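Left out: one protein chain. Kept in place: all the others.
Chain IDs A and B follow the sequence of writing; residue 1 opens each chain.
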Amino acid sequence: MRLRSSLAGLLTLSAVITACGSTTPEAGDKSEKVAISYAIWDKNNQPGLQQVIDSFQKKHPNISVKLELTPWDQYWTKLQTAVTGGAAADVFWMNPLNLPLYAKNNVIAPVDESKIDISGFPKAVTDGHRFGGKLYGTPMDVSVIGLWYNKELFDQGGVKYPTADWTWDDLKAAAKKLTVPDKKQYGLLSTMWDQGVFYNTVFQNGGYIISPDGKKSGYDDPATIKGLEFWTDIVNKDKYSPSAQAMSDSDGITLFLSGKMAMTFGGSWFAALYKANTETGPKVDFAPLPKGPVKNAAVIMGITNSVWAKSEHPEESAEFARYLASEEALKILSDSGGASLPALTSAQDGYYKAFPGYHLKETIDASLPNGVPFPVSLNTAKWLAVQEKLLPEAWSGKRPTADVAKDIAVQMNEILAKE
Amino acid sequence: MSRRWLVHLVLLFGGIVMITPFVWQVVISLQTVTESMRTPPSLVPSWQWHNFVDIFKTVPLGRQFLNTVLVTVAVTAGQLLFCSLAAFAFARLSFPGRGLIFTFFLAVLMVPGELFLLPRYEIMQKLDWLNTLQALIAPGIFGAFGVFLLRQFFMSLPKELDEAARIDGANPAQIYWHIMLPLIRPGLLALGLLTVMWTWSSLLWPLVVNTDPEQMTLSAGLASLVGQYLTNYPILFAGSLVASLPVIVLFMVMQRQLIAGIAFTGSKG
Partner (left out) sequence: MLLTRERAAAKAAAPPGRRPWRDWLWGYALILPMALGLAVFYLWPIIQTFYLSFTESGPFGGEEWVGLANFTELFGDEEMLGALRNSLFYALIVLAGVPMSIVVAVLLNTPKLRGLGLYRTLYFLPVVTMPAAIGLTWRYLYNGEFGPINWLLSLVGIKGPFWVSDPEFAIYALGIVGIWSSLGYNAVLFLAGLQGIPRHYYEAAEIDGAGRVRQFFRITLPLLTPTTFFVVVITMINALQVFDLIYLMIDETSPALPGARSIVFLFYETGFVQHSRGYAAAIAVVLLGLILALTAVQFRLQRRWVHYE
């Protein structure tokens, strides 16, 4: 009867599992103990935010906060399903791209502005957290796009490091010198990435993605097309970048970390990621983006902490969201040297000190005045999907960039018309 | 003599093709990113053991490992119990509607799993079971395949067995538990091993239903590892080795039984 006893054992075990698998917080006195959850997508912010949570819990012993990390790839999918299913985190990261959709559907709760002072934050950042004039999340960080470069390759190629007054021509000239096909070394990565790469050149060339009134796509604008062609030329004509297919086989960050890529556009928040790589991390640095034919421009974006409208503990969640925007919390976050640069200038020092090897302060200070918010409409994800579906044809050189861009404009205008 | 040589040659060549990806995985998991992107590829590990430490730091891999073990054990136990109960009834008891109900069971086998996904998700939502292990366990316990498989085993037992037991005054539950179950041990073992294999690896449902990394199983955890490490292969491979090794080891130990079970599904299917 060995089978019987082992089966019985299994059954007991499964009973235990069901018991400990349950995550519902104890339904005790509501005023006594409250457990809320907080969802984020960047693992590099995990340690810093945990410290912030610890400090918050000390101040509010009745509230316990659980940090939930979901990688970017799955974050939005999961958030949307969770919200639909009534199982979202009480407080979660939100970005300007998705905020309008969530705010319009009353999924996130507006912030009571009488209880928080946000005057210390840059308006360009907090405006991204507004919908219909109302603030739908407390500001936390700001990120800018800059030029990451590999100093070792620059030294080897005898090229001067990038400076704030570089132009497109300087960038291309350096990329040319630093491309060594025999060594599979490339000058400039042409990643098919909107926020980090091609929107920047579009704006630098005076182009636009969506008209100020939100009604019309800018993809058929010649200035926009030229901003896109900058990158499709780099990859297909000049060949300063690995091919679109190679860039799909391996992602830009990993390629840059392999030490064979001289330059790449990238976010300020990559600092934490690069620093963690002991091999290539010490060899790289950060500089402002080059000036385009028309103007200086760099996409800036900020993460905001939104409270779920159906949270069972709206008071406590709002309290926590407000705390996340306090100078005290942002200083803790800043000092931890995670991925996030606090949007509050007075709290930024710690962050910069955490990355002594990189010229973050200089670059960010120089870039913020040129900051352009990420273009959004009500349902940004819809037309971003169109862009994502069609642009590979341009990047892989299958069709002329201008044709692809015009196709995107047509489809995007249809979507915008329905909003 | 020479023919045997040829047989070995072909089998060995195929075997190398089979094993090479695994060898590569192990080697790369012990290299740095730069080394993993070298051409020509190098098969020399530089013993970067910290890759195996790093994954545990950034992903709750230990927790996911435990989740996977718990879910697999619970699902397998449930399958064995409920499938054998139903299979016994179908094979050894007669009751009105038996054929019809069994046909319904078989019909379920024909339906692709995707058809269940959206409504099951809604069920879990309503039960407030999203992001819990029971969301992974409950649907996994039930399945028509096991009933079908075990029914074949029960039917192969001689009818004199029940007759004798009934004369001794045993009821069907006693016959099931004391007489029949021990005799279909190979069938239970086959079903158990197959269930372990399938549950351990399943991706789509866990991916959809459990979004909190703390409640994920390894398969979904591996997918989210890609979200964080992109194409940083040394780290990814360290993770996938940790995730897939237990079932590989189980297979090495129970190879005969598993293969016998699969062969059985083929011959009786």
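In this section, contacts are C-beta pairs under 8 Å (C-beta built on N, C-alpha and C of every residue); 3 or more make two chains touch, one makes a residue touch a chain.
If you're wondering where the values come from, they're calculated on a predicted model, not measured in any experiment.
A.B. asks: Using the touch definition from the top, which of A:N62, A:T77, A:T167 or A:T345 touches the missing chain?
C.D. replies: The missing chain is touched by A:T77.
A.B. asks: Can you tell me which of A:E113, A:E388 or A:E414 touches the chain that was removed from the display?
C.D. replies: Going through A:E113, A:E388 or A:E414 one by one, A:E388 is the residue touching the chain not shown.
A.B. asks: Tell me where the left-out chain touches chain A, residue by residue.
C.D. replies: Touch set of chain A with respect to the missing chain: 73, 77, 80-81, 83-85, 101, 105, 107, 184, 192, 242-246, 248-250, 385, 388, 392-393, 395-396.
A.B. asks: Write the list of chain B residues that the hidden chain touches.
C.D. replies: Within chain B, the residues touching the omitted chain are 4, 7-8, 10-11, 14-15, 17-19, 21-22, 24-25, 28, 36-41, 82-83, 85-86, 88-96, 98, 101, 104-105, 108, 110-120, 122-123, 138-139, 141-142, 144, 147, 154-155, 159-160, 162-163, 166, 171-173, 176, 197, 200-201, 203-204, 207-208, 218-219, 222-223, 226, 231, 233, 236-237, 240-241, 243-244, 247-248, 250-252, 255, 258-259, 262-267, 269.
Just so it is clear, only the chains that are shown with their structure count from here on.
A.B. asks: Measuring centre to centre with CA averages, how many angstrom lie between chain A and chain B?
C.D. replies: Chain centres of chain A and chain B, defined by C-alpha means, are spaced 37 Å apart.
A.B. asks: Help me check something: in the complex, which residues belonging to chain A touch chain B?
C.D. replies: Where chain A meets chain B, its residues are 1, 3-4, 7, 10-11, 13-14, 17-18, 21-24, 43, 46, 68-74, 78, 81-82, 84-87, 184, 249-251, 253-255, 257-260, 277, 279-280.
A.B. asks: Contact residues on chain B for chain A in the complex?
C.D. replies: That would be residues 32-34, 37, 39, 58, 70-71, 73-74, 76-78, 80-81, 121-122, 124-125, 128, 130-134, 137, 177, 181-182, 185, 188, 208, 211-215, 223-224, 226-228, 230-232 of chain B.
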